[in-house]
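Have a look at the structure below, then the notes.
Only one protein chain is missing from this complex, and each of the others stays in its spot.
Going in written order, the chains are labelled A, B and C, and every chain counts its residues from 1.
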Amino acid sequence: MSENGNGGGGLLQLTAKDFKSDQEVRWCPGCGDYAILASVQSFMPELGIPREKIVFVSGIGCSSRFPYYMQTYGMHSIHGRAPAIATGLSTSRPDLSVWVVTGDGDAMSIGGNHLIHALRRNVNLKILLFNNEIYGLTKGQYSPTSPVGKVGKSTPMGSIDRPFLPLSLALGAEATFVARSIDTDRKHLTEVLRTAAQHRGTALVEIYQNCNIYNDNAFDFVRDDKANRIYLEHGKPVRFGADGEKGVVIAEDGAAHVVDVATVGEAALHVHDAHADEPNHAFALSRLSYGAHGGTPIGVFRDIDRPSYDELLTEQLATAVARKGAGDLDALLGSVDTWDV
Amino acid sequence: MSENGNGGGGLLQLTAKDFKSDQEVRWCPGCGDYAILASVQSFMPELGIPREKIVFVSGIGCSSRFPYYMQTYGMHSIHGRAPAIATGLSTSRPDLSVWVVTGDGDAMSIGGNHLIHALRRNVNLKILLFNNEIYGLTKGQYSPTSPVGKVGKSTPMGSIDRPFLPLSLALGAEATFVARSIDTDRKHLTEVLRTAAQHRGTALVEIYQNCNIYNDNAFDFVRDDKANRIYLEHGKPVRFGADGEKGVVIAEDGAAHVVDVATVGEAALHVHDAHADEPNHAFALSRLSYGAHGGTPIGVFRDIDRPSYDELLTEQLATAVARKGAGDLDALLGSVDTWDV
Amino acid sequence: MTKTVEQLDRVIIRFAGDSGDGMQLTGDRFTSETAVFGNDISTLPDFPAEIRAPAGSLPGVSGFQVHFADHDILTPGDYPDVLVAMNPAALKTNINDLPKGRTLIVNTDAFVQRNLDKAGYATNPLEDGSLADFQVHAVQITTMTIESVKGIEGITPREAERAKNMFALGLMCWLYGRPVQGTIDFINDKFSKRPEIAAGNIAAFKAGYAFGETSESFSVSYEIKPAKLRPGKYRQINGNSALVYGLVAASIKSGLPLFLGAYPITPASSILEELANFKNFGVRTFQAEDEIAAVGSALGAAFGGALGVTVSAGPGIVLKQEMIGLAIQLELPLVILDIQRAGPSTGMPTKPEQTDLFNVMYGRNGESPIPVIAASTPGQCFYAAIEAARIALTYRTPVFLLSDAYLANGAEPWLIPSMADIPEIPVEFTTKPNRDDGSFWPYLRDEVTLARPWAIPGTPGLEHRIGGIEKANGTGNISYDPDNHDLMTRLRAQKVAGIAGGIPELEVDSCDGARTLVLGWGSTYGPIGAAIKRVRADGLAVDQAHLHYLNPFPRNLGEVLRRYDKVLVPEMNLGQLLQLVRSQFLVDAVGYNRVRGVPFKASELADAITALVNA
Partner (left out) sequence: MTKTVEQLDRVIIRFAGDSGDGMQLTGDRFTSETAVFGNDISTLPDFPAEIRAPAGSLPGVSGFQVHFADHDILTPGDYPDVLVAMNPAALKTNINDLPKGRTLIVNTDAFVQRNLDKAGYATNPLEDGSLADFQVHAVQITTMTIESVKGIEGITPREAERAKNMFALGLMCWLYGRPVQGTIDFINDKFSKRPEIAAGNIAAFKAGYAFGETSESFSVSYEIKPAKLRPGKYRQINGNSALVYGLVAASIKSGLPLFLGAYPITPASSILEELANFKNFGVRTFQAEDEIAAVGSALGAAFGGALGVTVSAGPGIVLKQEMIGLAIQLELPLVILDIQRAGPSTGMPTKPEQTDLFNVMYGRNGESPIPVIAASTPGQCFYAAIEAARIALTYRTPVFLLSDAYLANGAEPWLIPSMADIPEIPVEFTTKPNRDDGSFWPYLRDEVTLARPWAIPGTPGLEHRIGGIEKANGTGNISYDPDNHDLMTRLRAQKVAGIAGGIPELEVDSCDGARTLVLGWGSTYGPIGAAIKRVRADGLAVDQAHLHYLNPFPRNLGEVLRRYDKVLVPEMNLGQLLQLVRSQFLVDAVGYNRVRGVPFKASELADAITALVNA
């Protein structure tokens, strides 16, 4: 995989195996996390970044065990706070490639605030959100992404609260990069990871992940029924279905709707623009899978260029030195009214 | 004001004065909070709800002193947590009218997570967010709504992080009601409060509020320059300007843009639909004032009907009683394997 | 083959297998049958924090120990008499606890090379002689399970194999003469939607039983007579369920609706989950976005007149503390359950510890006194919950109730209380002005309890505002007056200290001539009691006292402590109660402290006590 040229990969002859740590993987047999781990490990060499420059930071949850399995630097932190910790690391060490791994409970429940603030700041982080629509590690309570009516351990009569759509929330939070992929679609996931890695600032990647113990089959509508996958491609009309017979239009109400291409004609279809300045169309697309469990867009919804937080801060530091000279504490301490005794 | 018929106001002959507590108001002279307080106090009688059924809950900040001045039940709680506290109150006491008062720091910085969760749950709360784009009480640090480049006490070289647009964030968080008004526009603010009060579930009202000490004139572009106020009215084309010469269209990119009515013709203008199922147009409008500091929509962006959290919970309680009968603990304790000694 | 039946007075069995092997269920069922049979019981489930670590791995081992007897027992037992090991990893992690000469039952089918490797066995322990010191029963459990299930339609091979825990259960039921009908009913109920699975499990269960009856490997079976407990109707209970029932009872007895705000966390989650089934009792449960919102919502509900409750474990309790500080300022009732687990930080989430005492006492800014009580046994959790609610409601204060992972999951027989016997918790909301001039002061205190009035929204004429800023005693208005702040600081402290007046004195289980006292709190009640029995049986005179109230202490604690030459305070921490009593009473008490994430063994405590007495 290391033949890819991004970031000087030519020099480093790493393989997926180099990114496997010596720790035994402790997920349930059949868990979607395995597939994601394999994809990430095999994608890593492409980055062309030496392992020691890569850091994985996670919170708490099944998904958050991820860093233990990566032969990079890593921190398995506390519930919901990985983006905050990673922000400090990324901001003080712009030379590192910092990745956050989180779950739907970790990122959207307890950690919601840190997530949206990282997004608006555009901190140089790649956030992988393993969305299984359930709390795995604590054994099956509904999460903020579970659909209404979810019967879980804490909701015997069904949940009554409307879930978040992680990507809609992210776009409302001024995200510069949002994408979605599926645990088992290795090719697609790798492609999305590649784009995320190249993004300047915060990239949020939602990954539909099957928890076969507490929420099996939650994503079958798109995981099993591939005809429901709407692969978003920049500059292309949005089509899907077994034979591309379906498409997506942005309708009068500003919302994305699924249509028959035969009926409306290809020209009427929405042409995806991942780099659009305004997030409105990405927002419309992010809402398409709502409840319907039919056609569901995956891919990069939005990817725009804005300076990252650490770049701007580093710039301010340089400007300060240029303006005031490198700091001299002796001089500074004496720069106010002083007197001699 | 109590002649208004909403909610049985005819019976209660309360006036604004009845809603003034005996506590001396302790804001800086000239603070926008005074105007909001006056508007709220004079609006309250309209609700037709007896004072004892009304509760104001706040966090910490200048704005959060609000409950002390209202002759209702009230709690001045801790920083950022008012929505969480109010959620417990509203959920356990559906008979009350629960209002949250919060600031941009309180609601968007430390309290961001509680805010977005209240919104998605559609808890029966009316949230008044006093946005002065600064931390008032702690004396002038920039806030998550301050524009990029804000020079504040903690950002001597200017802030480098992109602010939230509170209404965009709320719409990304599945809000059922979002609105905006201005501290000094009493008529408009009252109108918005009226609509919010009638809404089922969470209503978020952003109020531009001038902090004349630490961020004076932040909203002059729309507070002073009334021609910049875009009054959103349901079912009407969106027009503004001194003589209605300007308007708003939703363009090809899905974004809202300001246009000359003379050029495009009235028919091209966006017709505001506050009750649209899909939030896309509201989202587009919520982004219109960004940085531009020109035409800025105020009014009700979105107001859709969805059951509130407490209604659904109360319903589950009733269903449980219907199914299992009213709880009998003696019976329940003995309903498992037992034995006699 | 005729088999003999031997009488035993008590037995300790440990089931151990892979996380996927259903050991917790097996243990639960065995315990249920044993309880219904009338033995006294005590159990210790022990499972990993991972949902299901890799099959066959050492970290994936899940265990369940049950101790049952014909007399009153206090702990799940130090060392097993029988170890059932379903795979090599289970053998490896548990064999060191099995005393020489005791019984080992192994599922030989699992001792294949792959599993031996995973467990780190260089050679097969079943063959290399390393188990020579034990009475080994090598049983082809998997094979026989699959065999037993043959012919039942619709069962997959995987499903057939998974019934092997029922085979083991059947075997153990035969071995100890347990009744079987309860398990058959249970299986039918559990798999009511898939009768073929039910049939398979029952077949495996019966096969295990039959294997015991017929196999030459087992020549003796055992009988353990029912225990003579206090007469009455019994059931089994674990600590978390008991807390749930206690909270519901407190809601009924106070007449206040129960509101629980919680965020899932091991080992506290089941309290939220179980209470969610009490909707027909008017119980509202709210799964919040985090622990801060959880306690916040409970406090909001309390402001509205509900019995507000929140529950968590260490990391979550820490997050709640700022809000609890607000509750202290607001002087509103609130019950906070802390199901302690091993720390610091994430620590060992499924393991018990007593390390949160300092945290609940002191983990807030400012002088913020709070009552703290602790439960001592699974069944006692029920009464502790009621008592926590009583204190909270009577004194208008947040209250901490400490339990731990051991009590949470451990089970014991429980004399079922009757609601009629539980005292009412009288709560009066203030509905009228409390001053002669017709005004209402929210901080005008009750002279006895120092509690402030609780006037809830909806009460006409008593509209008022409260908040976290210091307030004038009486009016409740914001006040920065130095003397008022000193006064309020002391009043809050006195109010909590005054609770001592309304709680029982500390009772001492004493014996003639004892010069040494063992003082405990929380879940060490069982092990300490068992240790005391042992050392007394050895002829030592040692007294025992157990604290259920940690703040304030029972009013006679100082006097009790000063009666002894030596005081030993065993704790599953580095000496937290110890510090409190040393500081408050200046007695040179010493600690026995182990922070291993497992309950004390009676034997280690007996050794420690003996050593101190003889020192």
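In this section, a residue touches a chain if its C-beta (ideal position, glycine included) is under 8 Å from a C-beta of that chain, and two chains touch if they have at least 3 such contacts.
This is a predicted model, so every value here is computed, not measured.
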Which of these, A:84, A:160 or A:256, touches the one chain of the complex that we don't see? A:84
Among C:85, C:268 or C:317, which residue is in contact with the omitted chain in the full complex? C:317
Given B:43, B:142 or B:283, the one touching the chain that is not displayed: B:142
Sole residue of C:182, C:232, C:347 or C:558 that reaches the chain not shown, by the stated touch rule: C:347
Determine and list the chain C residues touching the chain excluded from the picture. 48-49, 59, 313-315, 317-319, 321-322, 325-326, 328-329, 340, 342-349, 351, 353, 355-356, 358-359, 361-368, 467-470, 478, 480, 482-483, 485-486, 489-490, 492-493, 573-574, 579-580, 582-584, 586, 588, 594-598
Where chain B meets the chain that is not shown, the residues are 24-29, 60, 62, 65, 78-80, 109-110, 112, 135-139, 141-142, 144, 153-157, 213
Residues on chain A facing the left-out chain by the touch rule are 21, 23, 50-57, 60, 67-68, 70-78, 81, 84-93, 95-96, 113-114, 117, 313, 316-317, 319-321, 323-327, 329-330, 332-334, 336-341
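Everything below uses one rule, namely that only the chains that are shown with their structure count from here on.
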Centroid from C-alpha atoms only, then distance chain A to chain B, rounded to Å. What do you get? 30
Whole-Å gap between the CA centroids of chain A and chain C: 39
When you check chain A against every other chain, which residues touch at least two of them? 109-110, 112, 144, 157
Touching two or more other chains in chain C are residues 279, 289-290
